[in-house]
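Here's the structure, in structure tokens; my notes come after.
Of the protein chains in this complex, all but one are displayed in their positions.
Chain IDs A and B follow the sequence of writing; residue 1 opens each chain.
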Amino acid sequence: MSESGIRVSELAVEAGLEWRGASDPLIRGVGTITAAGPDQLTFLANKTYRRHLATTRAGLVILGEDAAVDCPVPCIVAPDPYVTYARLAARFAGGGAVAPGVHPSAVVEAGAEVDPAAAIGPLAVVEAGTRIGAGTVIGPGACVGPDVVIGRDCRIEARVTLCAGVRIGDRVIIHPGAVIGADGFGLAFAEAGWIKVPQLGGVRIGDDCEIGANTTVDRGALEDTVLEEDVRLDNQIQIAHNVRIGAHTAMAGCSAVAGSASIGRHCLIGGGAGIIGHIEIADRVTITAMTLVTHSIREPGEYSSGTPLQSNRDWRRNAVRLRQLDDLAKTVARLKKER
Amino acid sequence: MSESGIRVSELAVEAGLEWRGASDPLIRGVGTITAAGPDQLTFLANKTYRRHLATTRAGLVILGEDAAVDCPVPCIVAPDPYVTYARLAARFAGGGAVAPGVHPSAVVEAGAEVDPAAAIGPLAVVEAGTRIGAGTVIGPGACVGPDVVIGRDCRIEARVTLCAGVRIGDRVIIHPGAVIGADGFGLAFAEAGWIKVPQLGGVRIGDDCEIGANTTVDRGALEDTVLEEDVRLDNQIQIAHNVRIGAHTAMAGCSAVAGSASIGRHCLIGGGAGIIGHIEIADRVTITAMTLVTHSIREPGEYSSGTPLQSNRDWRRNAVRLRQLDDLAKTVARLKKER
Partner (left out) sequence: MSESGIRVSELAVEAGLEWRGASDPLIRGVGTITAAGPDQLTFLANKTYRRHLATTRAGLVILGEDAAVDCPVPCIVAPDPYVTYARLAARFAGGGAVAPGVHPSAVVEAGAEVDPAAAIGPLAVVEAGTRIGAGTVIGPGACVGPDVVIGRDCRIEARVTLCAGVRIGDRVIIHPGAVIGADGFGLAFAEAGWIKVPQLGGVRIGDDCEIGANTTVDRGALEDTVLEEDVRLDNQIQIAHNVRIGAHTAMAGCSAVAGSASIGRHCLIGGGAGIIGHIEIADRVTITAMTLVTHSIREPGEYSSGTPLQSNRDWRRNAVRLRQLDDLAKTVARLKKER
């Protein structure tokens, strides 16, 4: 497809949108607004890049109505240019269909059911009792434990680990090194030391979820850890046992959720943010980067913690005062009273 | 065992505790206080859940003396119900014994000594000079480097990496994706760029330790990185070179310890907390989530840093003032003087 290319007019039909331009070039790939050439499409979604529109050499720009008049090359006018770009760009992605079948070096234990239209990569392991749906691809070196259920058209990438009994929906993407279903961190302290609390629940991942590289999602202690449909997790996120994450919530890299916390639908969790255990976050809550959420949030909106960036010198001067803040406030209260 | 079940009275004998109840049902599994059925046991350790006791349908509740009078079903009365639960629930955990032996797809190099009562999983690698004790299970895809020593009855899960020379005690559990013994981050800066400082120490993991999924423990630069016995590390923790962690200390997910720091015994380190290098933390110190420990702590107790969660609007108003805190404090000092 990307070899022979596709005309701008055909892409417009595919998107169900209007196109404008003096010519109808063949598009063979994608590029940035500054680098795309005459056979590449690009998009304009961020106002910061508007200044590059006049000089773009792209064959096609996907943009909003307001920018269309200034576009020197063919364009598709979209209500949400980034969404339209995401849809049209997918056809230029490399890779393409993986041939179904089990690689001869993979180990598929007796009692595993692999759909003939699924693909199991080199040196992957599929243990007994596991079912893998049609169109699903298991990458090289992935380990799929016993009694796992994976739906259709999933991409389980290289070196992913799915532990015993994990349940994965359809069209789920799991990136390399992610571990789904390891034991939660359950400990009881007796006189002699820690006693491990058996982690007897599972993990359920809904349809259309995406899980980033080296992210970990622990199995529940008694009931399941749950990601509802279309949850999107970036890399190196930690989801503890019995967490529940609502549909369409997206979490940025290195964020973490402690045990039994419940996050609503359509939430956005910033990078490196932490959410303590046993609390609830309402739908449509945004948490900014590296914020620690220490109590339940009942109302939609944006929440933050932390202090602003400063030169280390200024930071030190102010930080000393932070240690004395209560005293300072008491002094002010006294002064106010005495006034 | 869980098929045929075990009577409440037998579980009480096993726990060495008293049981009460009008009947002595067979228990075949575990469940939460709200979901457990008549052949399942549950526990009541958290007062929040006390209100569910009256309506529980569980076959057995493990609880404290104070709650026993209100229990509508058979119960075992325990001084620490969670500890008793942890001990009794272990018998209902799935999996059970793994058959010993080396999977035909595993690569065990000549010169490795694998006890006949150990199990090496599919596509695992065990390099030369390594010794693996009886009852230890090496999971699928795990890589055990040369000259490693692993004790008895360990569970080294799928895709764990143990680098050259690492020493692991008995009954240690290491979850998928963990990396033990990679090079520490040792660099010296010369004119032309960084020079790697050879990392010539090892890693010693004591008996009964547990290490979470995708956690990393680096080898020492000259001497060893050490986890004493019964240290419990959650997922995605980073332990740098030459760190020492005292017995019975537990660290929650995503916490990190920089090089040559020393943490005492019986400490609790919260999720996402950071401990800088070359400092010492006394025994029985608790660090709250996402706190940065910037100096040694000599006294037991609880320590914190960070700011409280606020709506982003309030946070912005206050954050501006944080940048001016030193000026504010000086103004107050002047007002106080002038008074």
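One rule holds in what follows: a contact is a pair of C-beta atoms (placed from the backbone, for glycine too) under 8 Å apart; a residue touches a chain by one contact, two chains touch by 3 or more.
A quick note: this is a predicted structure, and the numbers were derived from the prediction, not measured.
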{"item": "Chain not shown: contacting residue from A:Ala117, A:Ala250 or A:Ile279", "value": "A:Ala250"}
{"item": "Option touching the unshown chain, where B:Glu10, B:Asp24, B:Asp80 or B:Asp183 are the choices", "value": "B:Asp183"}
{"item": "Sole contact to the chain not displayed, among B:Ala117, B:Ala134 or B:Leu292", "value": "B:Leu292"}
{"item": "Residue ranges of chain B at the interface with the undisplayed chain", "value": "107, 109, 123, 125, 127, 141, 143, 145, 159, 161, 163-165, 177, 179, 182-183, 185-190, 193-198, 200, 214, 216, 218, 222-223, 236, 238, 240, 254, 256, 258, 272, 274, 276, 286, 288, 290-295, 301-308, 310, 314, 317-318, 320-322, 324-325, 328, 331-332, 335, 338"}
{"item": "Touching residues (missing chain, whole complex) on chain A", "value": "29-32, 35, 80, 82-83, 85-87, 89-90, 92-95, 103, 105, 121-123, 139-141, 157-159, 173, 175-177, 208, 210, 212-214, 229-230, 232, 234-236, 247-248, 250, 252-254, 271-272, 289-290, 306-313, 315-316, 319-320, 322-326, 328-329, 332, 335-336, 339"}
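By our rule, only the chains that are shown with their structure count from here on.
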{"item": "Gap in Å, rounded to a whole number, between the CA centres of chain B and chain A", "value": "26"}
